[in-house]
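The block underneath contains the structure these notes are about, expressed in structure tokens.
With one protein chain withheld, the remaining protein chains of the complex are depicted in position.
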Amino acid sequence: MDLSFTPEEEAFRAEVRAFMADDLSPETAAKVREGRTLSKRDMEDYHAALYARGWLAPSWPAAYGGAGWTPVQKHIFDEEAARASAPRLVPFGIAMLAPVLFKFGTQEQRDYYLPRILDGTDWWCQGYSEPGAGSDLAGLKTRAVRDGDHYIVNGQKTWTTLGQHADWIFCLVRTKADGKPQEGISFLLIDMKTPGVEVRPIRLIEGGHEVNEVFLTDVRVPVGNLVGGENQGWTIAKYLLTHERNNIAGVGFSTQAFESLLTHARHPRRSGRRLIDDPLFAARLARIEVDLEAMKITNLRLVVAGQSAGAPGVESSILKIKGVEVRQALNDLARRALGPAAAPFPSEDLDGNAAIVPADQAGNAAEYFNNRKMSIYGGSNEIQKNILAKAMLGL
Amino acid sequence: MDLSFTPEEEAFRAEVRAFMADDLSPETAAKVREGRTLSKRDMEDYHAALYARGWLAPSWPAAYGGAGWTPVQKHIFDEEAARASAPRLVPFGIAMLAPVLFKFGTQEQRDYYLPRILDGTDWWCQGYSEPGAGSDLAGLKTRAVRDGDHYIVNGQKTWTTLGQHADWIFCLVRTKADGKPQEGISFLLIDMKTPGVEVRPIRLIEGGHEVNEVFLTDVRVPVGNLVGGENQGWTIAKYLLTHERNNIAGVGFSTQAFESLLTHARHPRRSGRRLIDDPLFAARLARIEVDLEAMKITNLRLVVAGQSAGAPGVESSILKIKGVEVRQALNDLARRALGPAAAPFPSEDLDGNAAIVPADQAGNAAEYFNNRKMSIYGGSNEIQKNILAKAMLGL
Amino acid sequence: MLADSLSRLLADRCDPALRMKVAYAAPYHSPELWAALVEMGALHALVDEDHGGFGGAGFDIATVFEALGAALCPEPVLPALLAARLLVAAGADAGPLLAGDLRYAVGLFEMDGTALDEIETTADGGRLTGRKSVVYGGPGADRFLIVARDGARLSLHEVAASDAQVLPYAMIDGGGAAEVILDAAPARLLMADAGAAVQDALDAGALALSAEALGGMETALALTVDYLKQRRQFGRPIGSNQALQHRTVELVTEIAQARSIVILAASRMGTADQSRSVSMCKHLCGRVAQRVAEEAIQMHGGIAMTWEAPVSHYAKRLVMIDAQLGDADHHLHRVMAGLQAV
Partner (left out) sequence: MLADSLSRLLADRCDPALRMKVAYAAPYHSPELWAALVEMGALHALVDEDHGGFGGAGFDIATVFEALGAALCPEPVLPALLAARLLVAAGADAGPLLAGDLRYAVGLFEMDGTALDEIETTADGGRLTGRKSVVYGGPGADRFLIVARDGARLSLHEVAASDAQVLPYAMIDGGGAAEVILDAAPARLLMADAGAAVQDALDAGALALSAEALGGMETALALTVDYLKQRRQFGRPIGSNQALQHRTVELVTEIAQARSIVILAASRMGTADQSRSVSMCKHLCGRVAQRVAEEAIQMHGGIAMTWEAPVSHYAKRLVMIDAQLGDADHHLHRVMAGLQAV
């Protein structure tokens, strides 16, 4: 096994680094670094820059604008993006709807929706979860009833990330009431400008607005917006769950967080003391460094293994569990490193916040609390462990 | 809540300390301290000394030789016994069979067996476990078939602690083959001199001989040796499982182990360095100290709560889980403290052992491995957690 | 008795919905609730009879703060405790504080410093200069007790709020704090050599925070157990998952230990073992509180990520309480030092 990068790979890294230096807005990067909320415009600008460079959807087929990157190139891109504090791309269109359309969509659907995803015309969001039905889609209650050329959709979606910015939502809806609960589900595309669609914000634990409830009341959706066959929604959902877990281990983000924490810990306080010289803190940070260094190799190994097996399988569960563990541990330590200065509530009341600690750390506590979601969403740790127990151990 | 001891309690402590100084053999204490195997004689001598003092079976009814101690006195005794490196009393007669006889036995049985337990005539062992049936007594296979005034017993017991020294064994045996598996079990007393009883040693992970297999082949047992009714064995077993968990938290042992480890860690090596000045080691030891200090209060709290509720209930599960956790952590750290010098196999080949580290530490690794049993036997950690989930949480 | 009436008052007057509002907007607490707490004697319980209170022992402090923690009460009782302890040590009059006539806050640590020997505020000719950071209960305080450095010695001073620049803000786990900036602020010297008194106040505060954490843990656990029983997935309560059962039981065990160490520390207040026992206590409670918080969130799942769910606020408090008056590592160092001393 050769762990060093080839000259071609190093050249690619230089290209990515140059792109980030030239085309990523410094204001956006600062917001990412400081954990501040990005505006819709910030995200759109980064999206547009990537689109212009042809790097927006590297894993799409070349005919649709894909970049044909190797897994190692993908890895290098992720590393450099995190290093430059680039925003995380909103995945719903590029990484979630697109693979579904490639696999289950009609040619017309692909030709219509995919270019609009690329050029930023349509911002997508996801309508899976409902109140009272999280990982258990069998409890899905939103109903779509056929009425001529339309479905009439009624129900409520929740945890809809960035739904406040979205033009379209892809939804799982119930199209058959009887039979096994998972059989009667369909995958439907809904224009959010349709009458009857209402988005209400959910305030999160740390005070931020990132997710929403989406209420659907007598929403009329053309039958042509169905992807796959009627009642094929469960198959599509499962496909998405195991496929295309983009940068699931978040190694780039963790590396960036580690470096920033180390810099802070090495910086002498006014008294001249450095946090890194506290052996208990240094031991915490060193343990995480070891886990992260191992994680980098685990990521490469499992991504390659998944690639050669066709689609990422159970490996993605390992990457998610351990990747999230490392990120949450870093968030914990970053908050801890500030001591009592982590306490101020991020708000506009006062820039007392900025006055106490450097701006790139003022959000440490908020980020710690917000990132507790990582072990809950996208298949909770518990669900991942159930999957692994069954698949790898035959238990 | 008053955590200080009364003058009477302090006087009692002095009495116990004097007893240990006068009547506990220094050779036996040294063996206990050094983790060496006690001879049958060592244990019998300590038993006899306690018997002479009237302290052998403090929780028995006074009429049978009990001491009428309060829970606090019991606690003080346990502390002082551990401090003096007294052997752990073999519990099978005093703490297990006796309560069963008080609750389920006939007057004749009590009058015959109890004095013989006290004066050391009969050494008892326990015949519960069988190969392939651990916590799950439903799988019990040893059969007792009635033949006139006798049962004919056939089967195999395992994990019989100190069975090599025992005169008698109390066994769970199957007396009914049909019906629910737990219904047809009886509690039978078997004289180990009866033809057909064979004891074979089991060698343990660390090399020691402490437990045995007991083979029962056409063993004729008088019907009068049945305790309780036929098929009442499951009730008795459950009674024993929740009752009379003597010194279950092992706080005294842990305190002794902590003190000894601290002394070692404070002792300068030849280079002048002290292990306790390694912050990673000191942090490990300090964390255990905190857990142990809390454990001492938890022990007092729950023992008192159990006492006022009549019989110890779910509290005993908490004490077992956490008490074992603390002891195993201390064993781990004691082994770790020796570094590579923990490696020599305890044997008679060479006193190279004694030559490398002080005698009271030569057995540290062996003790660590041997004490892994603590979270397995007497209801494994997993079983305790199942019990607690059901009883305390209603889950 | 006090514990019961306090718990009743808080159950009536400090419901989660109200708290979510008052704890995050100026004045960061409820003046009505504060008045009710004062009236029922919650502050008097923190001081002994010789100094105008009717309590003051370790168990009194633990009792009050456990109740506050169980109800997630954002009222500034901690600064009152610290201030009362210091006023009594200085021989000053704690009466107005206990009666609720004056609210005090204590300025201890400074920007980017977390130890007493990093205090840089100076007293010069009856005037104080320096900046105290994250002063709990600072917003709305009438008086500040300020710890200043004089060579190797710490001194204690009283400053009127009107003589200081006070920048108030909410904390992420609710309640108010402030930056207190002193620019040659006129001050009254209370103690010239206040090192021991300050350490004693810190000990009392750490005990109080540990007890508050204990109360919070018990509530967070109860919320979690309820949720495990009620929430159904795949056709059965999620609490029927053995993995969750075992993890919940581990929390029960750890909380039992946290309660024990609070009892231990409370019983050692006023003895030679006070400081080290309190450090054991704050260390263990900090460690366990974070575990309880993270597990409560994880077992609730998504709902715990929302502002509307009370468990999310308990979780924030349980995590952030560790950062107040020395975190788990800070106090572990003090426990370690005891082992290393010969």
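Labels for the chains are A, B and C, by order of writing; each one numbers its residues from 1.
Going forward, a contact is a pair of C-beta atoms (placed from the backbone, for glycine too) under 8 Å apart; a residue touches a chain by one contact, two chains touch by 3 or more.
What you see is a predicted model; the values in this text were computed from it and never measured.
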Which chains here touch the chain that is missing from view?
A, B, C
Pick from B:4, B:107 or B:271: which residue touches the chain that isn't shown?
B:271
Touching the hidden chain, out of B:30, B:52 or B:205, is B:205
Pick from C:219, C:241 or C:277: which residue touches the chain that isn't shown?
C:241
Those residues of subunit C that touch the unshown chain are 241-243, 245-246
Considering the entire assembly, which residues of subunit A contact the chain that has been omitted?
1-4, 262, 265-266, 274, 276-277, 279, 282-283, 285-287, 289-291, 293-298, 301-302, 318, 321-322, 382, 385-386, 388-389, 392-395
For subunit B, residues touching the missing partner are 129, 134-136, 138-139, 158-159, 202-207, 269-271, 273, 278, 280-281, 284, 332, 335-336, 338-347, 349-350, 352-353, 355-357, 365-366, 368-370, 372-373, 375-377, 380-382, 385
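Keep in mind that, in the parts below, only the chains that are shown with their structure count from here on.
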Whose Cα centre is nearest the centre of all Cα atoms in view?
C
Pick the pair with more C-beta contacts: A-C or B-C?
A-C
Suppose each chain is reduced to the average of its Cα coordinates; what separation in Å results between subunit A and subunit B?
53
Centre distance in Å when subunit A and subunit C are each reduced to the mean of their C-alpha atoms:
37
Based only on mean CA positions, could you tell me how far subunit B sits from subunit C in angstrom?
43
So which bits of subunit A are touching at least two other chains?
280
Among the residues of subunit C, pick out those that touch two or more other chains and give their numbers.
244, 332
